[in-house]
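Missing here: one protein chain of the complex. Every other protein chain is in place.
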Amino acid sequence: MNRRTFWWFTIPSVIVMLALMVFPLITTVWLGFQKLLLRDLNNPEWVGWDNYRDVLSDPEFWAAVQFTLVFVVVTVPASMIFGLAVALLLDRIGRGRAVYMAALLLPFIVTPVVGTLIYEDLFERGGLVSWLWEVFTDDAFAVSASNVKVLIVVQYIWYVMPFAMITFFAGLQTLPEERVEAAALDGAGFWRNLWHVTLPHLRLLVVFVGLISVMDAYRVYDSVFVWTGNRFTEAHTLAVYNVRIATAFDIGRLGKGNAIAVLTVIGIFVVLIPFLWRSYRDQIAERT
Amino acid sequence: MKLSRPSIRPSRIALHAVMILLVVWSVTPFVWTAQTSIKFTRDVASKTPVLWGYETTANAYRNFWLDSDDVNMWGVLAFLLVVAAVAAALGLIGRRARHGWPWFLGATAVICVALWRFPRFWEANDEYDFLVNSVVVTLLTMLISLSIGLLAGYGLARYTGISGAVILIVALGFRALPRTAFVLPYFFGAKEIDEWLTSTGVGSWNFPLIDFPGIDTLQVLDTRLAIVLALVAVNQPFTIWMLRSFFIEVPKEMEEAAMMDGATRLQAFRKVIIPIMWPAIIATGLFTMLLAYNEYLFVRVLAPTEWTLPVAIVSLTGGESSRTITEAAAASVSITLPIVIVIILFQKHLVRGLGAGAVKG
Partner (left out) sequence: MSTVTLKNLVKDYPNGFRAITDLSLHLDDGEFLVLVGPSGCGKSTALRMIAGLEDITSGDIYVGDRRLNDVAPKDRDMAMVFQNYALYPQMTVAENIAFPLKLRRVPKAERTAQVRQAAEILELTEQLDKKPAHLSGGQRQRVAMGRAIVRHPALFLMDEPLSNLDAKLRVQMRADIAGIQRELGVTTFYVTHDQVEAMTMGDRVAVIKDGVLQQVDTPEGIYGSPDNVFVAAFIGSPSMNLYEATLERHEEAGGDRYSVALGDQRLAVPPEVVAARPALTGHLDRPIVVGVRPEHLEDAAVVADHPDDQRLDATVDVREALGAETLVHFNLSAPSVDSGDPDALDELRDSGRCTARFSASSTARVGDRARVNVDSRHLHFFDRQTHLAIRS
């Protein structure tokens, strides 16, 4: 395909991305240097690095950074290992696989805010878990600042595990039977087989799922917002903290909010740039 | 016979037992909520949960969706079942037919017409408008996202120049960005455009074709259009990567043969490539549908009143009364059911889509 044809095919998408991604990103950076309040949008005022100084000296920001990092470090490996285990089980199921798969996929396809709401319901007063808790411990269970972080993490793993599961499952379907048989003839047991045959085959998928999971966990908003709302602010992740600062009724500080957004973007890119660079090399190599 | 996938060699019963435990872990909240949605308030409020033997009711559904207390819900259910049956029949014919898409379009049309006429038969609540918003936003996002994504995905799969690689990598970078980097400038930009429209008087022009119900002036903020544009944009990186990975699987000789046979590049794309891309289009469409239907943050910030269902449901749970617990449950079931049906119908495509997108991505 020559260059001209290529641009004719690609230009609508490129225009959308330029107008609605590149341009807004530039706006974000620009707004990060402004003093701008939600209730008074018409009078932006250039304040230089003030917003950044403000953010970096805000203990809530550092609390959000800390919880976000913990959140990523716990949920990503947990959901991947859990997902791989379930995928291996699912791969051994003959009859009824479709039914199990549909049931296991459910948390992932349901609207995240709704999924979180109904999960939370189990822990509310009169909910199944809080009732069971009371039966066994005689104590009333309540969602509180001390346990909400754990609940957020557990519920997020519940929500996101099917993604790893289904991707690994799809990968297992392409594992050549002969390779498994050869390993079996060599007398490889389950763990050796997993380590020397299955995992090497899934290598690219593990990188892919890991990367997507890190991106998604890092920017998680919906479920954390539903758990915490405006209470439990110490359990806010970066995105929730960011939106709260920018849009909270009456105090909405758009300038500071954008400064947080810029810092968030920088954070993910520190992790991402080596990977992007490698993908770029791969792309170039593929082309010649 | 499968010799031995990496296996613990559990007996079949143990295997199924583990699977059932996993299913319990995964669906308990749904079962609990579905139960709550058909209970009377007194049973929900009881300190010890009433797990069985309770009296069922559709009150919560009626209260959430309808503006009247004395509606026979059997009538509504019958109406929905008839619509679903007709749509399902059309869909089944479409699956068998050689050219399936007019039938699928027909099925979609039946559902849309039913949605549109529903308030003529029953007085509906505001929530009904939010459902309509959800459907409109989802369909428009899928349509726009896929049309420009298919073109770009094809171009990126076939072009070997450096600019193709650059676009792909930049898009991959965008895929990683949080919504928060976009939602504030979108909000700010929409506000600016609206002020410009008002100040120039353009905003009060009458455009019959893009006239949204309940809105007298032309504006961006608080319209479905704003939500659709935002979703199309953030979905674009994913769409082009996924579709590109499918297009790469199609040998380029396919369109070259068509061009030798006398087709232009665009004809070859339309008549030869697109017809074999349906599984890819469905898979990508499913993910786009989930994204648009499930979106919360963009809607909340960009559309203070033109909500879609997720925002409506979250706002419902602010209070603590038992009445809203059953209603929220009914709302949750209502919003989940359509998506579950679609996913079950197209489960195979979803799995294959993840596999394909992943292996190449």
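Order of writing sets the labels: A and B. Residues in every chain begin at 1.
As a convention for this text, contacts are C-beta pairs under 8 Å (C-beta built on N, C-alpha and C of every residue); 3 or more make two chains touch, one makes a residue touch a chain.
All values reported here derive from a predicted model rather than from experimental measurement.
Student: From the list B:Val24, B:Val113 or B:Met260, which touches the chain that is not on show?
Tutor: B:Met260
Student: Considering the whole complex rather than only what is displayed, give the residues of subunit B touching the chain that is not shown.
Tutor: Contacting residues on subunit B, toward the hidden partner: 160-161, 251, 253-254, 256-264, 267, 272, 275-276.
In this section, only the chains that are shown with their structure count from here on.
Student: If you average the CA atoms of subunit A and of subunit B, how far apart do the two points sit, in angstrom?
Tutor: Using C-alpha averages as centres, the distance is 19 Å.
Student: Which of the residues in subunit A end up touching subunit B in this complex?
Tutor: Listed in rising order, the residues of subunit A that touch subunit B are 1, 3, 5-10, 12-14, 16-17, 19-21, 23-25, 27-28, 31, 36, 41-42, 86, 88-93, 96, 98, 100-107, 109-115, 117-119, 121-122, 126-128, 131, 158, 162-163, 166-167, 169-175, 177, 180-181, 184, 190, 193-194, 197-198, 204-205, 208-209, 215, 218-219, 221-222, 225-226, 238-239, 242-243, 246-247, 254, 257-258, 260-262, 264-265, 268-269, 272, 276, 279-280, 283-284, 287-288.
Student: Per the contact definition, I'd like the list of subunit B residues that touch subunit A in the complex.
Tutor: By the definition above, subunit B touches subunit A via 2-9, 15-16, 18-19, 22-23, 25-30, 32-33, 36, 44-49, 147-149, 151-152, 154-156, 158-186, 188-189, 191, 195, 229-230, 232-234, 236-237, 240, 265, 290, 293-294, 296-297, 301, 309-310, 313-314, 317, 325, 328-329, 332, 335-336, 339-340, 343-344, 347, 350-352, 354-355, 358-359, 361.
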